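Every protein chain except one is present and positioned as in the full complex.
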Amino acid sequence: MSSPFLSVENLSKSFGGVQAVSQVSFELEENKVLGVIGPNGAGKTTLINLLTGFVRPDTGKVLFKGQNLAGLRPYKIANLGVARTFQMVKPFYQLPAFKNLVLPLRSPRARHLIGGRYGDLDAVAKDLLEEVGFERDSWVIYKHASVLPHGYLKRLELARCIALSPELIVLDELFSGLSLAEVASLVPVIDKLKVQGKTIIMVEHRLRELFRIADQVVVMNFGQKIADGKPKEVMEQQSVREAYLGSEEEEGGDA
Amino acid sequence: MLQGVLIYGFVNSVMLVLVAMGFNLTFGISGVANFAYGALYIMAGFTCWGLLNSLGLPYWLAAALSVAATALLAGLLFRFVLLRVRGLVISEVIATFGVGLAILELFRYFGFIGFEYTLPVWLDASFDVGETVVDAQRLLIVAVGALLTLFLWVFTRYTRTGRAFRGIAQDERTALTLGINADMVSAYAVAFGAGYAALAALVILPLGTIAVNEGYDVLVNALAVCIVGGLGSTVGVIVAGFLIGFAQVFTASYGETHWMMIVSLAALLIILLIKPSGLFGKQKELEERI
Partner (left out) sequence: MAKRLERLDRGIKVRSDDIFALNSWREMLYIIAPRVLPVLLLLVVGVWASTYWQRVIMQVCMIGLLAISWDLLAAVGMVSLGQALFFGIGAYIAGVLNHYLGMSPWLTIPLATVGGAAVCTFLLLPVLRLRGIYFSMVTLILPLMIERIIEATKVFGGTEGLSGIESLPQGMTELIAAMVVVWIALFSFTRMMNSDYGLILKGINDNDRAVMSAGLNIYYYKAQALFLSSGVAAFAGAFITHAYQFVGMPVFALDYSILPIAAAAVGGMGTLAGPLLGCFILVPMNELLRGLGGMRTVIYALLLVVFTVGLPEGIFHYIKRKYTQFERWVEVDS
């Protein structure tokens, strides 16, 4: 019986007096999409930071293919095959989109898997951009990232992630700030990643779009995991409803 | 002999803490590393000297005016120089450094060097502490140091401005949303730290002459104590000040005087090896910034 692809065990982190993440555990099988949802402040972004090495956990383990990622530095984790996007997009604004991809393409992992000498990287970068929805040979590839609309910046984030040829992709609110049409155009991209064998974790607020693609959903509230299972089952749980909508006792005054 | 070493070690430690506290304050609250600190220290000394000797003002008035003038100048420095480059670390560093340098070298150029540039001691007397003879000025330094630390503690807990200081130190953006004018508070923080430096200068400088080079030494010492203790941590500065202060006096008494600077350097290097952010440092490593 081989160990699960990703196994999070009793992960906890507190900042000063605030318990941001408390004893969170879950398992994820390979090539599945996991959604992480919960109200604001539930600890979702901290969870991602813990998984990807940007924050050191107080206790707990993050077992990725049997190896414990807890305590490793972000770049080591990235090179092991776990890539992430940021909720607040962080591109290099002074560089054109395809130049933005140069950095992940120069990582040890990408160099090992994709190869390519100095000149070839530009072509690889442009292919990657096309995969996430940048129109080939259009201005969006060549102008500085500072003039790109929000939708393209999000795609650029995703492209930077994919450039690492990761096995596990962690997306922090990829759909936030996007129109329905933009979200609809990104869903096929995520499907394609799944077809390619990748495993994906998505933190999202936009539940309808998420539930169409997620195989498994974990719900967090106040730093704890309150539900874990298939999307439909999870949404029927009382505790989840209360987390989002409040319980009947809380609804005072006019109904 | 041992008692003397302990007492002088104590005094030296308080001096170091006094000197470092202002710099630490400014940085902890507003994130501004005021490299003009040493210059402001010396300027306070010269201002007081000028007020005493040219205008013949009474000591307490000259002192109060010097502190106020230094604090005011620092606040203006923030408002007119630093604000324009706020957030750009490179420019902030260079700007404060440049100003400090200009002030110190200006004093040197205009010939403010010599034995006539001294501030009178508060009380020309000595007291017996146990078997050791300690002069009144050194006792004053200890008293002032204790008072200022206590004042700081009370100020940051019980006054509005003080609490605003702590708010900004914790999270500037949140403080902004709570109606705290971060720029004003930062200006106060810079002025406050400079005022602290001025007070320290006024009690410490009477021990010798007002020397321009001491401006650099003060900056070096303040930085060393802050780095060892942890930037932004008051407790750290106190602990580090005492550690280095006693170590310096011990080496001076049982070893050689000129090893004192080596003690500071050694403390610095050791801290960098073991815990670079300082003993009580709250500076998280790069990753943990959100």
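As written, the chain order gives the labels A and B, with residue 1 at the start of each chain.
Throughout what follows, a residue touches a chain if its C-beta (ideal position, glycine included) is under 8 Å from a C-beta of that chain, and two chains touch if they have at least 3 such contacts.
Keep in mind it's a predicted model, so treat the numbers as computed, not measured.
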Query raised in the report: Which of these, A:Leu103, A:Val189 or A:Leu207, touches the one chain of the complex that we don't see?
Result: A:Leu103
Query raised in the report: Quick one: which of A:Leu34, A:Leu50, A:Ala78 or A:Leu148 touches the chain that's been left out?
Result: A:Ala78
**Report entry** Which residue of B:Leu40, B:Ala63, B:Ile227 or B:Leu243 touches the chain not shown here
**Finding:** B:Ile227
Report summary line: Out of B:Leu55, B:Leu72 or B:Leu106, only one touches the absent chain, namely B:Leu106
Query raised in the report: If you put the missing chain back, which residues of subunit A would it touch?
Result: 52, 54, 73-76, 78-79, 83-84, 86, 90-92, 94-95, 99, 102-104, 106-110, 118, 121, 160, 163-164
Requested in this report: Since one chain isn't shown, list which residues of subunit B touch it in the complete complex.
Outcome: 27, 33, 35, 81, 84-85, 89-91, 93-95, 97-99, 101-102, 105-106, 108-109, 216, 219-220, 223-224, 226-227, 231, 256-262, 264-265, 268-269, 272-273, 276-277, 283, 285-287, 289
